[in-house]
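Excluded from the complex is one protein chain; the other protein chains are retained at their positions.
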Amino acid sequence: MMVVYSLYGVAALVVLAPLAVALGASPRGTGAVYGASLIVTLTLCMIALLSLFEYSNRISSITLPLGLPWLGAHFRIDALSAFFLVVVNLGGAAASLFALGYGRHEHSPQRVLPFYPAYLAAMNLVVMADDAFSFLVSWEFMSLTSWALVIAHHQLRENLRAGYVYLLMASFGTLALLLSFGLLAGSDGSYAFDAIRASHPSAALAALVLILAVVGAGSKAGVVPLHAWLPLAHPAAPSHVSALMSGVMTKVAVYGFVRIVFDLLGPPDWWWSMVVLAVGGITAVMGVLYALMQHDLKRLLAYHTVENIGIIYIGLGLALAFKAHGMPLAAALALTAGLFHVFNHSIFKSLLFFGAGAVLNATGERDMEHLGGLIHRMPQTAFVFLVGCVAISALPPLNGFVSEWLTFQAILLSPQLPSWGLKFLVPAVGALLALSAALAAACFVKAFGVSFLGRARTPAAVAAKETDSNSLAAMYFLAALCLVAGIVPGFFIDALAPVTKSLVGVSMPHQAGVEWLSIVPIAESRSSYNGLLVFIFVLLAGSIAAFAIHRLASDKLRRGPAWDCGYPDPSSATQYTASSFAQPIRRVYGTSVFRAREIGEMPPPGATTPARLTVELRDLIWDAAYAPVATAIEYATEKLNYLQFLTIRQYLSLVFAALVILLLVLAIWQ
Amino acid sequence: MSIDALAGVLLIPAFAAALLAALPGYRLTSRLNVLATFLTFATAVSLFVVEPKSGSYLLVDDLNKVFIVLTTFVSFTTSVFSASYIGHEIEIGRLKPTYVRFYHAMYQVLMFAMNLALIANNIGLMWVAIEMATLTTVLMVGIYRTHEALEAAWKYFILGSVGIALALFGTILIYMAARPVIGEGLDAMVWSVLVTHAAKFDPALLNVAFVFLLLGYGTKVGLAPLHAWLPDAHAEGPTPISAVLSGLLLNVALYALLRFKMLLALNPVAIAPGPLMVTMGLISCVFAAFMLYRRRDIKRMFAYSSIEHMGIIVFAFGMGGPLANFAGLLHMTMHSLTKSAIFFAVGHIAQVKGTQKIADMGGLTVTNPVLGWGLVLGVVAIAGLPPLGIFMSEFLVVSSTFARQPVLVIILVFGILVALGGLFLRLNTIAFGEPRGPTAPAQASYVPMFAHLAIVFMAGIYMPPALVTGFQNVAKLLG
Amino acid sequence: MRGITFDIAHMLAGSLVLVSFMQLYQDRLYALLNLFALHALVLATSVAWQAFIQDAPHLYLTAMIALVFKAIVIPVALHRIIVRLGIHREIETVVGVGPAMLLGMGLVALSMVVMLRVTAEADPLAREDLAFALSVVLLGLLMMVTRRNAVSQVIGFMSLENGLVLAATGAKGMPLVVEISIAFSVLIAFIVIGIFLFRIRERFDTVDVQALDRFRGERR
Partner (left out) sequence: MAVIIRDFALQGAQMLLVLLLSPLLTGFVRKVKARLLRRQGPPLLQPYLDLIRLLRKDVVLANNASWLFRVIPYIVFAGIWVAASLVPTFGSGLMFSWSADLIAIIALLGSARFFLALAGLDVGTSFGGIGSSREVMIASLAEPAMLMIVFTLALVAGSTQLSTMAAHILSGEEGLRVSLGLALLALIIVAIAENARIPIDNPATHLELTMVHEAMVLEYSGRHLALIELSSALKLLLYVSVIGCLFAPWGIAGPDASFPALAIGVASYMVKLAVAGLMLALFETAIAKMRVFRVPAFLGAALMLGLLATLLLFVSRSL
């Protein structure tokens, strides 16, 4: 039944899309579209929650006479789908709420409004699809609608380029998935997931499917080195769409991966996890290193999506390893960690993109070097953005920490794995994870510090105004969720239990019953964490200290000029900038990863020209993987293009040659 | 032979051709043209209701029913488009009114020839009909009488003639192979008789025959490296003819190829036609995909896209099997509808901008939103993105053959991806970005374009069971 | 009877191939035209002989058409065009005569190999005929490919079609449809070529195909 209700919701979104073409003409219509999206996604979210909690043991499915005619369109909601539906629609609802305010500033609403509900519908459909065709149609439709949203502001050439790279990579991923489904379904075309589950692919086949799934879903999720489109496309879209793309769509990609590898592909081989873990570890660190080098706020956030996808993949890889070695409890822990991070990241990444959107609206700037001091002019945005920063930096007591903590706990179980490759890989991946967490914190100190703290660097930043109440409501809502998921994670982990049960056979121990609402992954003697208590303790300790000091000592306060060791400079240009903040880290990591070079130009004595310091960064992954492809295609097209300018006689020669060759083949073959 | 629907689809265009050749005046003739094509279409649809009996000259079966309905439908919508397009051409003086009479007559002759090729039960007759269709289109391609148009027509004519000569040689060889089994005379060229005896034919002769037929009709299909006439003929002729060429004539040639493929497949000893077709298909697909990149003329670009899709279709049929054949048929149908819709859009765009140069167009979704978004939708469809019909066929082609021939399918997928890159690279310039060129509103009839796109859209989501059964029967027929 | 008829048919078909070779060798336009007339003549004889041995009177018609149109009318017309256009200079070949001949030999060998594979059950006469016909077709194509001049390309094309006629008449009992269509196609081909040559004359000063190539529509 649940799937039927959900499909009604999706249908409502689909109907909304063409209506939005007409509605987009007026500001009121914009509100109507986002309002309707909000209501529908909220409803869908409720339905998904119900299916996750109330009906988790009942799988609800339906076959519509659409899609492939002899197959029909299968839709199904099981625990995994329900969980991802929650993620999708929660993100969708938040984005719609945010857009109620944010969307009013859109200067070409008709390029955004029709695609927005269609995009939401597509993401819902991907998660519900239960046959290869419906899945891929929804998947690629999701890419298509988001492409349209990315190029909504098409007058900027870079947006068009971003959209182009995005669409190419998306299609590349879809084709990879298509090939993997081709293998799974075989040449007689049993595309229904049920049939695929029932078939047992050989080891070689399964290996190929795994690689294709890693590539296909990975290119959508933004796994290094297939991430190149992500930092281009996510920032280019309007901010609420960026939030959806980063916060939600990458999760849908993760869903695709989980669905194929954990559900459809049957029992895993141990080495699969090596692939996934290596990919995850590299993705996490590379993502955050890239992010550190950015000074475009939205691009920085996009690179962090890459990082977090890496963290999620580490969780999934561990789960695969444990599953392959028959350690279901550990697998459940790792999978829970990964999926919990999926949820968390969707929350705080949406929040951060909303914040970036609010800043963009208020100042017209995405470049952090042109911001600064916004905490004074946009205090509420600053506050919620800070919450998002703390959460994404995996700092207690917020939610980002909990999922990473769970991942660490899973890593600590891995010495029991028998395979040698994993023995070496897992600790290394653990180190990478730790490194990426620490770098993420550094990066968000930079992001928040440079944009919101300090002094305003441009008139635009001086003139910024606090954003509207709808946007704030959306951000406060997500910030509250970050906190709740951080301090009572047990409920969220319990909610994931049916998912892990369906994928690895068991689930983590029930958490809600543990006293004081702690979470205990395996046993209390082994490890436990209580976000609630830590939060309360910190709150108490801080309050006690404040109270005591103010009552017993001094509470006087004077304002004065900044001290700055006696050298205060009124010019706001003397502050640390984003790139100067990143300089130590760039020197430590960037020289090898980005071939970072600092070129200092000192004018000769007496000259009046200013000294210059230029930083050169090179994207080695782009240079190694993408640029050669572009060059090769360019070369091939140039060479082949001669064929457009031959004479008729030369064309005839081609025909003649083809004939002779075919006759020769015939002569030899017979 | 009494006058039944089968004769109808031949007689109506023939009669209309005579009438249109005689009548002056653009308004009347263009309407008559629409009416005639509509009547033909209606007659073709009636084939589904009452199936006439096949004779030794004309034949109707599941295979050509699909083709003929598609052909008559697209020719009907194209004639609607042509009415507004030619009207504008006359207005700006690009086409002299005297030529219009010729144009309409030729249009109907072309319809006649294509219909004949599709329903001919005699391989000789089929050859004649395709020859006739070629000659008609040659004349129509050259109708603007510019240097470029004449050059394109000449190239088309020479390459087409060589192709058609090769096809004739193949046809003769088929007869030679059939004669010892069936006996001398007409029967040895009658399709329905050939099929029943194909197993006993001399395989060596069949092999040679197929090579010639593949190259001969393959030239008309536009398979690389025999394709050279195609881009220029599309680019330089009037746009309705480009639409008909891409949407229909290529299909007709493909149809002939399929017939002979069936024949060969029935003979257990003869060379398998599949690998040859697959090779040609792959070469066409990948080659055309690369050729998309450096195109400056919008119509020529979409002509190359047709080559690419023909490659995919031939690949699908070459792979064979019920799913791949189904996919091939579906892809062919969808490609016809989509590509003609694109040419409808392109025709009007070129008229608005006064040029076919891509560099002189820009920001079309801003200046002419309906045309612009129509083109975007068309390109999205032709690039194989869902939820439009071509995605479904590409899905089926790739997924059903990958397990059998992974390497080949990867090449195919590579071609599809490269083509997508090429198409969208240009689409970005044409439809988005800062507007360039004249921005006058188009005097266009959008109905044919959106009708096609709507059907393609529908097919991507829902296919009527009747159609599916029909396609499945044909797919089984194709082996 | 059988032996003699076979030998004569064989000889005629063989001489058609020979004339094709001569055409390939010839690099003067007038001479080429004359050779084409000879080609058509041999074809007409061969067709007539086929009509006689197959006892198929309609083939005489084909022979007549070949004789009248291909051996007389077309050469004369082309001759006039050449005179009018003033292009009776030497033919510009792409490949030298020697290599062209070698290629031609290879093609004949190829067609023999391909055709002789045909199982012995088939009529040996037809088989031989087919082999020669294929040779003629391939040689015609070769000529089209190796000549730059439009007239000689047209001649190449027509000798190719002669090969087709040879094949068609060699196919015993092939219905009349084919003859008609061939005549038809030759007719149309001739008319259209004429029209085009005329138009090309109108627009360009030469019928060298390369001159046309300057208008390929899309500049590099």
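Letters are used for the chains, namely A, B and C, taken in the order the chains are written, and counting of residues starts over at 1 for each.
One rule holds in what follows: contacts are C-beta pairs under 8 Å (C-beta built on N, C-alpha and C of every residue); 3 or more make two chains touch, one makes a residue touch a chain.
These numbers were taken from a predicted model, which means no experiment stands behind them.
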Message: Checking the contacts here: which visible chains does the omitted one touch?
response: A
- prompt: Which of these touches the unseen chain: A:Val15, A:Ile549, A:Val629 or A:Ala657?
  reply: A:Ile549
- line: Touching the hidden chain, out of A:Met1, A:Leu156, A:Val588 or A:Leu613, is A:Val588
Query: Which residue among A:Ile411, A:Val504 or A:Ile621 touches the omitted chain?
result: A:Ile411
- prompt: Pick from A:Ser26, A:Thr574 or A:Thr631: which residue touches the chain that isn't shown?
  reply: A:Thr574
Field: Selected residue (touches chain absent from view) among A:Leu395, A:Val506, A:Val615 or A:Leu664
entry: A:Leu395
Query: On subunit A, what residues meet the omitted chain?
result: 372-373, 375-376, 379, 382, 386, 390, 393-396, 401, 405, 408-409, 411-412, 414-415, 418, 420, 423-424, 426-428, 430-431, 434-435, 437-439, 441-442, 444-446, 448-450, 453-455, 516, 518, 524-530, 533-534, 537-543, 545-546, 549, 553-565, 568-569, 572, 574-576, 580-585, 587-588
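To be clear about the criterion, only the chains that are shown with their structure count from here on.
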Query: Can you give the whole-Å distance between the Cα centres of subunit A and subunit C?
result: 68
Field: Touching two or more other chains - residues of subunit B
entry: 154, 158, 162, 166, 204, 208
In subunit A, residues with contacts to at least two other chains: 641, 644, 648, 652, 655, 659, 663, 666, 670
Residue ranges of subunit A in contact with subunit B within the complex: 65-70, 132-133, 136-138, 140-141, 143-144, 151, 154-155, 157, 160, 163-164, 167-168, 171-172, 175, 178-179, 181-183, 185-189, 191, 633-634, 636-638, 640-641, 643-644, 646, 648, 651-652, 654-655, 657-659, 662-663, 666, 669-670
Message: Under the stated contact criterion, what part of subunit B meets subunit A in this complex?
response: 154-155, 158-159, 162-163, 166, 204, 207-208, 211-212, 214-215, 219, 225-226, 228-229, 231, 271, 276, 287, 290-291, 293-294, 321, 323, 363, 365, 380, 383, 385-387, 391-392, 395-396, 398-404, 409-410, 413, 416-418, 420-421, 424-425, 428, 432-434, 460-463, 465, 468, 472
Of all residues in subunit C, those that touch subunit A in their complex: 94, 107, 110-111, 113-114, 117, 138, 141-142, 144-145, 147-148, 153, 209-210, 212-213, 216, 218, 220
